[in-house]
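Every protein chain except one is present and positioned as in the full complex.
By written order: A and B. Residues from 1 in each chain.
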Amino acid sequence: MLKKILLSCSLTIAFILATFACSSTDPKNPNPAAPASTPLPAPTKTYNQLLPATPIAAIIPTTVLKEIGSADKKGKRQNKYFPVPTPEPTQTLVAEFPLTVIDRNGEDIVFTQPPERIVAYDAAAVETIFKIGQGHRIIGTHSWVSYPAEVANIEKVGDAFNMNIERIVALEPDLVFLFYPTFKEELEKAGLKVLLLESVDDNLMKMANTFRIWGQITGSPNEAESLAKNFENRVGKIESVLSSYHSGPSVFQDVGDLWTPGSNTLMGNVFNLLKLQNIANDVDNYGQLSPEVIIDRNPQFIISSNPELIYTNPAFQNLLPVKNKSVFKANDDYLGISGPRFILGVEDLAFEFYPGLFK
Amino acid sequence: MKPLESTGDRDLLSAYTYPWKKILIGIFITAACALSAVAIGSVYIPAFSIFSILFSKLFFFQGSDHLTPSSHTIIWDIRFPRVVLALLVGASLGISGATYQGLFKNPLADPYLIGVASGASLGATLVFLTGLPFTYGYFSLLPVASFCGGLAAVYIAYLISHNSGDTQLSTLLLAGLAIGAFATAITGILMLRSDPDLRPLLSWLMGGFIRAQWNHSILMIPYMAVGTIFILGYSRILNTMQLEEYYSESLGVDVEKTKRVLIISATLMTSAAVSFSGLIGFVGLIAPHVIRLLWGTDYRTILPLSGIAGAAFLVLADLTARTIISPVELPVGIITALVGSPFFVYLLLKSKRTIENGY
Partner (left out) sequence: MAIKIQDVSYNYGHEDVIKKINLDFVPGQLVSLVGPNGAGKTTLLKLISGVLEPASGQIHIYDQLSENLSHKERALLISLVPQNPNLPLEMGITDFIMLGRNPHLKLLQWESAADFKIAQESIDLTEIDHLIQRKLGEVSGGERQRIMLALAMTQRSPIMLLDEPTSNLDISHQTKVMSLIKKIHDQKSNDGATILAIHDLNIAAQFSDRVILFSEGIVAVDGTPEEVLTKNNIEAIYGSEVSIIPHPEHGSPLIIS
């Protein structure tokens, strides 16, 4: 039993981006693994339909920021974007309170002022809040959060499996942010204000929105807006450089023991952006791919957090990236956390796989 | 002694012969399962190729030129080592399970119920977490560490039962359960306090053959061979051990020595299995019981045939695990548990009925 609990918890943590995925793809009808010559289904459309080109803001008194891909009360996942008014991008934004954020369960969380004492139980949220200059508001996080360096001075109130609720209560936070629901009820019973947002898992562009939500909550919408803009511009740049390409090389990502992201994951989304053909496109969420399938699908690129294990496996000796000693070591700090640094990881991949195109 | 008067030529008893026929039939069926397991996989490869590769490897001739390198790799570097390792692990679990059942006179005894496997996995976890290299050439630290862990678990359980006044095996069984739970808890604590990336460890603990390589089988064989030789050597004595201890002793059995030899041998085999394939439950429970249902209580039949049945069962379970949701794999422990749990319930009900009937 413990084994199973540990596994499920670890998968939650390890595949932050995957566990709560709302599957945009019908799992019954996944994209078949694309053979090397099949063109990709024009990925750019997907983003443009889903997201506004312009950010959220210019909000009239009670702002409703609906988190993208939020779930209804039964927990059934929807995947629609809640449209919001479009501001002028150059306009100076003003934080407006009271502010209503709709959480993962579709409940309204109302902020009358920016929270001063945040327990942010999520690496991406901590990074984002620091990035927009509001890191002083964070008083607690979990023990695996290590970036930015200032985090060292922030109290750790648990790890991925356990949360020291008593300690959290003693810290008297005015907001506890969670990315998984396990301890939500206990915390609320303790009288704490809890915000549970869904992890960005299937659509890269949602990340910008999360930045903006944090900007609104912490009362620094301009910093958040520029962070989001920066993100969107950099994604847009990759998009435009690759726009003339129909389909790129095939790729396999090993996140450990041949677990690999499928098409309806954040990484799957990154591969689409980079026009890489994920050999695990027919995998739902994350799955452990059969080694023989990897050999059969013969990826041109391999991304792994531990290339040594790929190099030393006798079965993989004939794969091109193994022969060339070119298995790409992914930076888990970037691609593992859907925060401000994520785009760096995406750009690393772009540099690696299209060396001539990106400088 | 005076010669006894013979009552005639009635020959009610005939001398034991080694169950060669059953063993040969068993090996034949297991070989058929193994070949099917090599022939079937996520990637289609014609059955002819399998024989072509097998014969070319066995007789060192170049017969497989017409094969693509990838199907050669899939057959020879992925499926064959995997099936062979599953055979060895299944046989080890089957034989050690039968031994524990015989020794503890408990049909529900299984390496997993008496703490051996938990102790072994604790030992292996320690190796994992210290980051020591697992293998030095053909010497592997992992089975040694798991053996120490497994043996320590049994030994502590043995000491507890010894100090409680007697070495009744039922006490030993209960103590084993407690030690097993304790070892599992320690493993959990170690994992929680360790580096965030637990995927390899958890994936390994879940059990499976996805990382199987030829040298794993080579490393496994000595442990298995030593254990098997001792256990099969003691198989007739194990029949006598089915009586109460003083009764066995009055029949000339050195009960303490027999227990020592058999526990160490069975623990050695279990530990080797655990260290190469993680925790795979129920094989050691099911295999001996099927044999018992078919061919009675003589351990000279039960022990070798349990090994064969365990091997066949595990190969088929692994085949199912890697093909049922192809291209993604399931942990093989899930398959063995799916088959094993109902079987376990059946055994429980059966033993309850036996007690109620006054036997």
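The criterion applied here is as follows: a residue touches a chain if its C-beta (ideal position, glycine included) is under 8 Å from a C-beta of that chain, and two chains touch if they have at least 3 such contacts.
Only a predicted model underlies this, so the values are computations on that prediction, with no experimental measurement involved.
Remark: the absent chain touches shown chains B in the intact complex. The hidden chain makes contact, of the residues B:Pro46, B:Pro69 or B:Gly233, with B:Gly233. One of B:Trp20, B:Phe59 or B:Tyr246 touches the chain omitted from the figure, and that residue is B:Tyr246.
Mapped onto chain B, the footprint of the missing chain covers residues 1-2, 4, 6-7, 10-16, 18, 105, 233-234, 236-237, 239-240, 242-244, 246-247, 249-255, 292, 296-298, 300, 354, 359.
The definition used in the following text is that only the chains that are shown with their structure count from here on.
For the pair chain A and chain B, the distance between mean C-alpha positions equals 42 Å. Across the complex, chain B meets chain A through its residues 41-43, 69-70, 73-74, 77-79, 184-185, 188, 191-192, 196-200, 202-206, 210-211, 213-214, 279, 322, 325-329. Listed in rising order, the residues of chain A touching chain B in the complex are 2-3, 6-7, 10, 13-14, 33, 144, 159-162, 255-259, 280, 282-284, 287-293, 295-296, 298, 305, 313-315, 317-318, 332.
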